[in-house]
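One protein chain omitted, others in place.
When the chains are written out, they are named A, B and C in that same order, and each has its own residue count from 1.
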């Protein structure tokens, strides 16, 4: 059901945890499934230096947060604003249709975190 | 489903055929199932000397006619009038419930044949 | 059944070894509920998906149009009640020779739910005229159900022509193809059919497994509700082994079809020839031309089938007088009566349905046995 990559991120989440000195921070919850996400960002010179996160919910939302934290490191903030849920899903080797909204939740919270920065 | 005895009478019917010089004769048909029976009797001194029959229908009606033709040989006519379908069924080692009316058809035609004698 | 000559393939068939093999893992290791989330359950789910895809492909349908059921009786009930009760129209049409699992639901809808039912007659050849269906139609006709091949006399119905008429009027069309699928290719991509029923045990698959095809866009109200299985159109934990066996059987049936049909026809024609040469006044019921290649239904006047079947059984030949599920009944076959046979003729009829295990030698032996028994019984009959 889940790809190897997705399961690897779920089992070995990258960059999980908080960033006490974050430049941007946001939380979000998917009202339908109840999954929750919190993202912290450290940004300098219009680029993301570090992303950390906490998530509660399904395996895809954890894996999506994890893979996103790797994807955005060093990324310019405009590019982050344009990041699409599909790219996150692709980076995970696909997300089953029923769970695609997990990537959307990450995108949403990430955009908010950038704005607050 | 059918007893050994019933199947034996069905496979090797006793006294099948006509009696050209019969003293009594009757036919009958069961309107529900369409089975038909014709019985001929030779009677002397108030006793049945011979019974012959023809039947078309289920295996039990053929076996019942056959076993009855043996049962009534030498029987006094009053006893024939009192012969019950249950006795014929017993003589066959039983008849499945759904087919018990086959013995009843034999009894009915037999009584009529006695009367016509 | 070691020495038996089995001539009752319309009643049921023996599992093919390949089918048994396809079922085996699901009666053993692969027992997980396909609705569960863990991987071994998802393995079962994906094997079910593969089976559904294969079944859909074999029928020219899309996988989402197939629901697996507990057999064709359920499929027929679900199709008829499911379409009738889903809409507002209140008129139903079927034919006089349908299987009881079509006729009874129709009669039920008439008796209990206020539907009008038109039962269209068939000709003496056992075929329904498309024009007869057409003239039965009304503006409020909710559903028409016509079987593709009859289970007693094997006659084929003009499904394409009827379907075209109905499609032009946008009336849903249900087809019971239980007996047809062994020998007729079915391509739902082109056939004007909206619902179609099949049963696994008629095609060398397991009993208790069937399917209903429902063309996309057909209004349908499910008969069994509960868990969301079969896209909410048939609840209940899937009979996984039964479905896998059914899919295997249908695949084999589709690939064997041309050869199997030719072979059955050769055997059937041989059997008829042998019977005709031995039994006087033997009559074939229903068209010989528009007919399943494996079916023979004959009347032997003066020889009631009830006793004939017992005599045959004792001699190692098994056959039937009509459909298996009414064999206990005292009523003569409604199909034969619909052809115009008298009650007594209908009661003197024999159905012989051939299958993949039968051989030419068996045809000769069976004909000898039947002829012997018939002549003995005829000699016993009153004149």
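Everything that follows uses one rule, which is that a contact is a pair of C-beta atoms (placed from the backbone, for glycine too) under 8 Å apart; a residue touches a chain by one contact, two chains touch by 3 or more.
These figures come from a predicted structure and were not determined experimentally.
Enquirer: Determine which of the presented chains are touched by the chain that is not presented, and list them.
Expert: Per the contact definition above, the missing chain touches A, B, C.
Enquirer: Among the options C:201, C:291 or C:378, which residue touches the chain absent from this view?
Expert: Residue touching the absent chain, from the options given: C:201.
Enquirer: Among A:43, A:62, A:83 or A:110, exactly one should touch the missing chain; which is it?
Expert: Hidden-chain contact among the options goes to A:62.
Enquirer: For the chain left out of this view, which of C:53, C:108 or C:161 touches it?
Expert: Hidden-chain contact among the options goes to C:108.
Enquirer: Would you indicate which residue among C:279, C:292, C:310 or C:371 is in contact with the undisplayed chain?
Expert: For the chain that is not drawn, the touching residue is C:310.
Enquirer: Determine and list the chain A residues touching the chain excluded from the picture.
Expert: 2, 7, 10-11, 13, 16, 27, 32-38, 54-59, 61-62, 98
Enquirer: Where does chain B touch the missing chain, residue by residue?
Expert: Output for chain B: 1.
Enquirer: Just checking the interface: what residues of chain C touch the absent partner chain?
Expert: Interface with the chain not displayed, on the chain C side: 1, 4, 8, 11-15, 20, 23, 27-29, 31-33, 35-41, 69-74, 76-77, 85, 99-102, 104-105, 108, 112, 199, 201, 206-209, 221, 223-229, 235-242, 306, 309-310, 312-313, 318-320, 323-329.
Just so we're on the same page, only the chains that are shown with their structure count from here on.
Enquirer: Could you put a whole-Å number on the gap between the CA centroids of chain B and chain C?
Expert: Inter-chain centre distance comes to 41 Å.
Enquirer: Please report how many Å separate the Cα centroid of chain A from that of chain B, as a whole number.
Expert: A distance of 92 Å separates the two centres.
Enquirer: Indicate the whole-number Å distance between the mean C-alpha point of chain A and the mean C-alpha point of chain C.
Expert: 56
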